[in-house]
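Left out: one protein chain. Kept in place: all the others.
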């Protein structure tokens, strides 16, 4: 069998059920930058970190800020928990697609045994008119078994209702710390594959960080591989197979970094980016401006249309 | 986007389902001081502390005391557990709304791993003619995951039956102790946001306590913020977004403190107060008297009508 | 509001559902001493302690002994686990009411983390023609949360089927040991209130023991209260509110103690006693004799008819 | 009330439901030695110990050996797990009754916290045409609570389907080790009573071992009782009340011991024996021979016909 490059591979959408395809196409083609790309706005920092992320831009403390931003700046979708979805999304229904995050946790207790229990259901997502469901999976945590079993229920409901499943795939726990760390190429690459194996339609990954000192603790062949940043991302995108990949932005960074990362994930065959604090920690007009630049970068670097 | 002051923001009630709106309006406009305010009477000390809170006013040991007080003094609602609701509420049905607390615990074991399991259901509340359901959420506890998952079931049933959800949002556990403590501005602010994210229609908060020595252990920017009491409360009310906020009274305090706190929460955009021991530990006529003063304070300081 | 004495307070039965009222009236008025009193025979020592309690009176090893005793001596009801109920009750159906105990445990493992899982259901009780369900709740145990949640299910089924709920309310665990102990006035008083809060129709309490040395470790105001035995019981009965109270006999004691305790609980406003080993560890004619004396004591000291 | 000897007591079968009675009578009267006796063949060593028990008689490694033995030697029933029942019982359906064991475990991990989870259901037993269900209960284990709750579900299904319940009642855990040990008279006597209390129709007990050194650690009065082997067994049979008792053989023993134990349990009022390795570790003709002798011993020493 000849080895095809990732851009020649079969489309993800081809094997999706009609319900999943209908909904995911809304994000990929009808909203946001379009042409098969994804630009997602997460508003889950309020639960994951508390209000502290809103202080740099006090206007952002009112969820209305992010909802309006998602709609007016033209995001592919916004992702939030049930409380915001119930109280803020009604005003924006039809103006921007909703990804309902169905689990989450605070960062108050330590994350040694990270596990995010569900606080909402796929049925909630259907009821609220959401176009996808989001789930945070902690790869490698001592409670990984509970996590995968809980994810089973969410995935089954997604299959039942034709609801696309977006998996936030995060390596966690002391065991991964001993193998290069949660941000290592090894860890992110495993996370990408794992999310696909568990049924993700879209995988949200953090940017792998190359760190020769720590990477030598990773299992072979990662401990001896010499890859640059672009190659590392390309590997991770490949590991996700027919699951679409979006790269996350993490905390607020320089415009160059934001746009550089965006370009890199697209060139690797990814489908887009998910930028939260990088955008809504900016004042309104600045936020609109950087979104415009990100959209251009996305559309200008497409390698694979799903 | 311009930043609106909290009093200009959209009403909570606008995005509530008909069932929730109908019931919550009873508390806000038909009973109690009215005009969109809340004056709540909690009778959960019997389970949370045992009978010891009743000794200062022996008459209060008979739950009849608090039920009659709630009805005759004109509270917006009273909150109690299933046992009291079943055996004492029938005589007051239609005279004062009921908030059925569906979880609770004793204070005998230590609260390191605080978690209140449910002892009643939303269906119980429907069956008993209650107008809301109360739930205690322990933010930051090592058992937070179980808590949020349990809350999911309660919240879903509230959505199903159109039953307003009141969340008692309490930071707990050793991790929060190391970040400024359970009563710190950081902790209460996080609790307010968390309750909204989890679907609270009304959030019950304790008064944040400013303590520079301990607050410097809180995450940035809380560790360096200089706020006064009024600003701290205003932040917490804002963090609760479209969830209504009621401030609790805690143990019995001077009238000045009681009324001062009442004024402060109203000026911050809150919706009212929940005073238990502060009221029913007083002799009957004194209790009626302080309630009258609280009601005047509530009505005289309204900033936002839900 | 004037403070009514407990004997002037409203009847428990007034707020019971028709099914609960029908069944509970059988115990209170149709069987046993009648006139609103309760004389209960527990046969749960076989599971809680093993056969060792039967050796003092070998005839009592055959459960037939206690069943016949309950019927012939005229008890209000007998309480036992599912095995005895299924194999021995059929012969006495209609002759003495049955309270099906739905949880229990052996005393082989230590009781640090006391928790009695259910081994039968309220449906079993309905199927067997029982007139009430019994549940053992361990107040203050580290596993209290599981206990209250399990009790929720039993209580809900009792509400659904109109089945009276009898709660054996026992303080347990190291935390209570550090606050005066499981038999202290503080602990028993808390247990009484807690059982009512959780929906008990009848509360079974152990006799509070006054012990100045240990009581000073109890929370205020218990640590400084000076009460005699009669006052302590009266407080506990009051704490149970509209739940009926029966006092237990514990291990076999002198007739004077048995009858003295019986008188004391009735004078405090209680509804009766539950005597097991005190009765069936006696030879047949002696057992009948002491039962007769207890019944006289019950009927001669009624303060409150439910 | 006069004390009746055990042989005068009421039959177990009298209070059984029609389904249980029909099925249990097959074991007692239609198959095996008959006349109300039980001769059971357990084939659960493969799960409890692994294949090592089969080496003394290699032919016994093929489950066909035990199934044919049960049918041809004329056992009352054979007891095995779901895998054997599904793949080997079809050929013997109607030739020998089946007791489906619904829980079990390996002996690889230590048994400090012994608990056998279910691996089959009562519905499986119904579907396979079984005439009884077997359950292993570990009395006194730290996980006893889970065990009793799991047993509840099995017992309820047995009641629902009219399926007789056979309880293998085994004392386990460090707590029982400190009170005389798992084979002590105290422990076995407790196990007998406990199984009856939990709803056993038949109780499987190990032979109590008298050991004055260890027995003095048992609770009173066991610590000072002087009983011989026959008296100990008689006590245990009495403690099981209207549950039938079968005594187990344990590992392979001399013929004299096998037959002596058989006689002893029958004289004590028991209903039979359960012999596995003692029989199928023998070569085919020897196995048939010892079975014949056991049957004679059973029929020759009947004290109580159920």
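What to note about this one:
Chains here go by letter, A, B, C and D, matching the order in which they are written, and residues are numbered from 1 within each.
The rule we apply is simple: a contact is a pair of C-beta atoms (placed from the backbone, for glycine too) under 8 Å apart; a residue touches a chain by one contact, two chains touch by 3 or more.
If you're wondering where the values come from, they're calculated on a predicted model, not measured in any experiment.
Only one residue from A:141, A:206, A:271 or A:297 touches the chain missing from this view: A:141.
The chain not shown here is touched by just one of D:46, D:171 or D:199, and that residue is D:46.
Considering D:11, D:106 or D:211, the position touching the chain not shown turns out to be D:106 (whole complex).
Seen across the whole complex, the unshown chain contacts chain D at 46-47, 49-52, 55, 58-59, 61-65, 68-69, 81-84, 86-88, 90-91, 104-106, 108-110, 115-121, 124, 127, 284.
By the touch rule set out above, chain A reaches the unshown chain at residues 1, 3-4, 9-10, 12, 15, 139-142, 144-146, 148-149, 151-152, 155-156, 159, 171, 173, 175-176, 179, 186, 189-190, 192-200, 219-222, 235, 238-239, 241-243.
Keep in mind that, in the parts below, only the chains that are shown with their structure count from here on.
For the pair chain A and chain B, there is no chain touching both partners. Residue numbering at the chain C/chain D interface overlaps only partly, since under half of the positions present are found in both copies.
Least-squares overlay of CA atoms from chain A onto chain C yields a rotation of 145° to the nearest 5. Note: centroid distance chain C to chain D, computed from Cα atoms, is 35 Å. For this pair, chain A with chain D, the centres built from the Cα atoms lie 57 Å apart.
Contact of a single residue of chain B with at least two other chains is seen at no position. Per the contact rule defined earlier, chains pair up in contact as A-B, B-C, C-D.
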